[in-house]
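Here it is, the structure, as structure tokens.
Here the complex is missing a single protein chain, while all its other protein chains stay put.
A, B, C and D label the chains in the order they appear, each numbered from 1.
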Amino acid sequence: MQEITREALLSRAAELFRDGTVDRALGWRAGEFDYDVTPGVFTSAEELENGFVWNDFCGANFSKYLIRETGLTEKKVLVFLKPCDTYSFNQLLTEHRFARDKVYAVGVPCAGMADVKLLRDRFDGVTSVEGAEGGVLVHTLYDGDVTLPQAELLPDRCRNCKSKKHVAYDELLGSDGEVLDSHRFDEVEQLERMTPDERFAFWQNELSRCIRCNACRDVCPACTCEKCVFDNPASGAANKAPSSSFEEQMFHIIRAFHVAGRCTDCGECSRVCPQHIPLHLLNRKFIRDIDRFYGEYQAGAEVGSRAPIVDYTEGDIEPGEAVEGGARHA
Amino acid sequence: MQNKNERRREQILRISGVNPLKCMRCGKCSATCPSYDEMEYHPHEFVYMVETGDLEPLIHSASIYQCLSCMACVERCPRGVEPGKLIEALRLTVIREKDGNHMTADTIPAVIDDETPQQAIVSALRKYTK
Amino acid sequence: MQRIGVFVCHCGTNIAGTVDVKAVAAALKNEPGVVFSTDYQYMCSQAGQDMIKEAIAEHHLGGIVICSCSPRMHEATFRKTAAAAGLNPYMVEIANIREQCSWVHKDMAVGTEKAIILGKAAVAKVNLNTPLTPGQSPVTKRALVIGGGIAGIQTALDIAEAGFPVDIVETKPTIGGKMAQLDKTFPTLDCAACILTPKMVDAGQHENIRIFSYSEVTAVKGFVGNFDVTIKRKARYVKEDVCTGCGLCTEKCPQKKVPNEFNLGMDNRRAIYIPFAQAVPKVATIDPDYCMMLKSGKCGVCSKVCTAGAIDYKAKDEYIEEKYGAIVVATGFNPISMEKFDEYAYSQSKDVITSLEFERLTNAAGPTQGKLLRPSDGEHPHTIVFVQCVGSRCEACSEKGKEYCSKICCMYTAKHAMLTRDKYPDTDVYVFYIDVRTPGKNFDEFYRRAVEEYGVHYIKGMVGKVSPEGKKLHVQASDLLAGKQLHIDADLVVLAAAIEPDRSARPLATMLTASMDTNDFFTEAHPKLRPVESPTAGVFLSGACQGPKDIPETVSQAGAAAAKVIGLLCKDHLTGNPCVAHADEMMCNGCSTCERVCPYGAITYVEKEFRMPDRTTKLRRVASVNEAVCQGCGACTVACMSGAMDLRGFMNRQIQAEVDAICK
Amino acid sequence: MRKIAVSRMEELFAAIAAGQSLYLPVDTKAGAKFEQWESGKQLSSALNTVRSAKDFFFPQTENLMDFRMEGKKIEIIDTRRESEDFVLFGVRACDVRSFTVLDRVFLAEPVDTYYKNRREHGLIMSMSCTRPAETCFCGTFGIDAAEPEGDVVCHMTADTLYLDAKTEKGSALLESLSALTEACGGEDETAVERHKELSHERLSGLPLAELSADRFGADKTDAFFNDPAWKTLSEACLGCGTCTFVCPTCQCYDIQDFDTGHGVKRFRCWDSCMYSDFTKMSAGQPRLTQLERFRQRFMHKLVYYPTNNDGLFSCVGCGRCLSKCPIQMNIVKVMKQLGGKQND
Partner (left out) sequence: MQVTEYKPLIVAFCCNWCSYAGADLAGNNRLSYPADVKIIRVPCSCRVNPMFILRAFQRGADGVILCGCHPGDCHYTTGNYYTRRRMALLFSMLDYLGIERERTRVEWVSAAEGAKFAATMNDFVAQVAALGENKRLEDLRCKK
């Protein structure tokens, strides 16, 4: 359960609409089930009152929508930001993707957001999920009603949450948390310890499922190019016909490379992948290497910071030594 | 004979690791050599003779044993030629050949006196015998 | 697709010896776009160039590929050829089938196959070339000369004479440099001061020359024709425009124990000083390391005696910024430290000196008023040993010496030996040499005179060891020609120390983005054809900062550098390199990533209104490249995720086409 | 109707696979997926595959032909390989119906011979549903998940697999398997009926069972095209291709030439109307905003396709888009939002 209630968010939003600070708010709209909430733009307190939802499935990162919405209004856009969203928010500000003064950011604490994928993997016909004593109560069509601890609904990005601390907001509802010591690189290190053959087999298996739907890119708050190289026939990288395994390798290497040093590890890419490809393991490899080679760096921790990939020192590691970096842990 | 000489020369160069072609004939090695006056051939001449393959007279000369192996020439040579190492290699080459020992234990009493330090005798045996 | 002509050069047998040039021409004829393909003996010859021009006209060629030597050799040549035939010069691509093919492969079949592939890559690239027109940038008509030795003075005078303003920046309180410390000059034996000081005065008085003495360059920005330079004027605590140079303060200053660097520490000066009588500018300078007033606030004598009121203890370092069109580096040289050569006992005995110290000892304005006296006891030396090549030609000991020949030592030692014998015939003079190098007008004659007329003992061999023994210096050396080891009891030993570039050169090179060799000498743009230009446009080299040089050579290079500068400053505009970055504004995200990696600050961001594809208008932040500032490295093109930033002449598409052609 | 014990499925698969390639849903880390059967591969128990079965007739990428260049000559090379027999086992009713939707596009004049060849060489063994998912709404489009179409219709009870041939092709296949299978008696008929009843009961209890498409259909363009609801519905759309790529009926494609350096390979590949460069022409795109692209997809499913195909909807209610859309927008939400207003 989240610390802040829907009512608390609504009343604050209503005030902001009323005093004219904002004329639109980013929020979630109800779906057919408890868990299929859709991001949406609300333009009045009344609209919010009728359609706004706030529950454990409100995990989508809203930062990216600010690029469009701030361009459509003279006033401010109200946005509710979880701690991890604030990193993306800052990173977008670093890249001048929207104007800070066009946003009214309300920080909201997060107890971890549930992922319905995890329930669907275990039960057939999940029809609703409600808060209950000792966790959540899941109603299913064929497996009856099950009570589960909240933790079992959490995806990797929440289980290995890097920070409960908001790094940007205009006001904070509830309490702020701390930057956490997470185990988010464990899986990366596990892969690094494998032999190259094992790693190759692992990634071939994962990437071969890719259907090139581009959801990972389109949801990514770092992927905000006016025109992506993979959509631009002149770039030489675009190819709608992914008829060779090379296309998947190329796409995923370049996608991860283009967000290297900019990826805040929000985990949206893995969340949306219809084929369950662990895309965050590519991004985290870059984050891990950057930390290891050039000192710890968290994209979005502060506005205007210089990403290590556009920086240097005279004594940097040589590429030949860098590939040994993984082996050192063996 | 020519072949033997050539082999010897290669052996000397291999053992010493010296490239005599680096010598610019400045003579600083000879200028710095404390045994200069005892010698028939001098450090810079060693280098030149090895370079040209004129080894016979050198091998039969006492000069190679008059070198104290103080390595002053190695230290001073501006080109890193290291004549001292060359001389060491020359001695080794001679010793490795049959009956090449310059000195045997029997001959020692005749050449030493009370002034000769013990260390010198030991080092001489190491240097001049197999 | 272009209409492309391919021209395969034989380069005599340089290419044709290992590459079947006819086969290359035939193979490339089938490549997409190629309408004409031929081979010729020497493409770079007049006849070859004429052939290219005719083919361009006859076949209406839109692009040409020359399969020849490295583009570093003749790209400019063929671009001019194309331009003369009315083709945009950037529609020319070179396939390097000499340096990177025929010269490194021995087998004809292998060489031919590779040459064809390299040719195909060039054809693939030229198919995507677009005509480029270089941009223009204005030229600031002022030059900066860094270093006020004879090189800097001569360069500055020549530029000033041509009518352009010049600034000289000199770290010392006066200009004059090393030459001011010399006594006589070889091979004519004229007095150095007599020929230098008039030039110093000229420089000091010239209406087009400003001298920033006691100053340093701290920052350089910009590019050829438009340098922005920050100059630090170190506080000298004496108002330069007020001081009359009367010198009274330098006589009254109570701090008498300051080692006099002008005399290489062989005597003392005061804390307020004028380095030497002919200094330009002739103004006093307070040495803050020794001045009691500055250190403890107690004294003030100089201020009291100065009738002009020039003393200002509160002076601060000042920074001035100036624009220049061209920069000349004339930072000169220094003798290397002799501390590490213990075999010559330089640190043990005052009577072992360097040649520059010897110059001061024989100079009338020196510590001994020109009398040759031993530094240790002031007695007249009767036996003098000169040692050549100390630290020069020294391969083994890079931490001690230098691998190169310092070039000037043979001649100045002959001069020293000759002058000593001339003035003091009762002196025995020995010169130990490895080789005597005297290539130069009247140089060998000069050396022979030292031997034949003045009886200097030239001994082929090196000194192995110098050991102070009582009042004497025991010199152990070899005489290689006599086959003897010599033992000489000398009164004075003079070491011909190797010379090295001034320490300030390395950081300066970084500021100027000019390249240096491993010895910290500035690299010239071409060792033979562009010897006074650095590879960085607008930066020129004068004097020993580029390599060891004697005075006549330095002065000629100084004049040559001046000529190059004048040539540059005469232009109102410079034509830039059109191979620069440009942003596709519709694709630019405005993220500023490219701005961060640009080493030249060539990228700025602007807000512009755009008509969007959905027919709305939108104010967007987009990158804008200053084409005059951009040098075309391409760092931004890779930093740019969307690919909005591309590099003309090396576009993504072109490089990919080359990759494809090579790999197919 | 024939039957075989569920415990002997492996033998059945082996017998089918002996004559042609056999594809069936198997479990993978990322859900069920159609894979070629080989000894040891188990039929997935999942209701449906992540990707639909359309891949077998209309693959994501297809090499149409190659061009080889020698000097300045171009040679056309035939690369067609779509004439091999295969059997698709375990296709659900929704996906079987999707083939009808695709047939109307690809088999209409001019006939798409690539598609036609595959259809002719493919045999569908469909499977009735007993555990429809919460996202299922095939009933909305008149599909009975208990009685799918197909060459052979299968019903699987706890211990027995019933095989019912519906076409000549299907009969021929069952004929060839007669040694392995048993004939069915009256008891079996009853068991299958009971099985269907269970299905119907479950289908009627699904959360989306009441969803109706009656308000949509042929010639309703004007009724929906300018509805203001499109704005709210589309505002969160990321413009990715997930819905179109998992959809069994999306049939838009693009032709792409791939320059291999020594020739050109011509591919047909899926396109997505959600993509910003969809149907981009030299003059630009006809649909400039995501709203227009989003609208196109749903109007096509619910209005344009029925208009051109005798009222047949090009949605089969498989529910894939409900579970896969990154922002949880889907056709059900669209239908409820638009239809709701129409009929309130």
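Keep in mind that, in the parts below, contacts are C-beta pairs under 8 Å (C-beta built on N, C-alpha and C of every residue); 3 or more make two chains touch, one makes a residue touch a chain.
Note that the structure is predicted; figures quoted are calculated from it, not measured.
Here the chain not displayed is in touch, across the complete complex, with A, C, D. Among the residues D:G71, D:G185, D:G205 or D:G261, only D:G261 touches the chain that is left out of the figure.
The set of chain D residues touching the chain not shown comprises 258, 260-262, 265.
Residue positions on chain C in contact with the hidden chain: 70-73, 96, 98-101, 103-106, 110-111, 113-114, 117-118, 121, 510, 513, 515, 517, 535, 579, 597, 599-600, 631-635, 637-639, 647, 650, 652, 655-656, 658-660, 662-664, in rising order.
Within chain A, the residues in touch with the undisplayed chain are 191-192, 196-204, 229, 235-237, 243-244, 246-247, 249-250, 253-254, 256-257, 260, 282, 285-286, 289-290, 293-294, 308-314, 316-323, 325-326.
In the analysis below, only the chains that are shown with their structure count from here on.
Across A-D and C-D, it is A-D that has more C-beta pairs touching.
Inter-chain spacing, taken between the CA centroids of chain A and chain B, is 76 Å.
Centroids built from CA atoms put chain C at 54 Å from chain A.
Those residues of chain A that touch chain C in the complex are listed here as 71, 94-97, 224-229, 232, 234-236, 258-259, 306-307, 309-311. Residues 71-72, 259-262, 284-285, 288-289 of chain D are the ones touching chain C in the complex. Residues 586-593, 596-597, 605, 618, 621, 639, 641-644, 652-653, 656 of chain C are the ones that touch chain A when the two sit in their complex.
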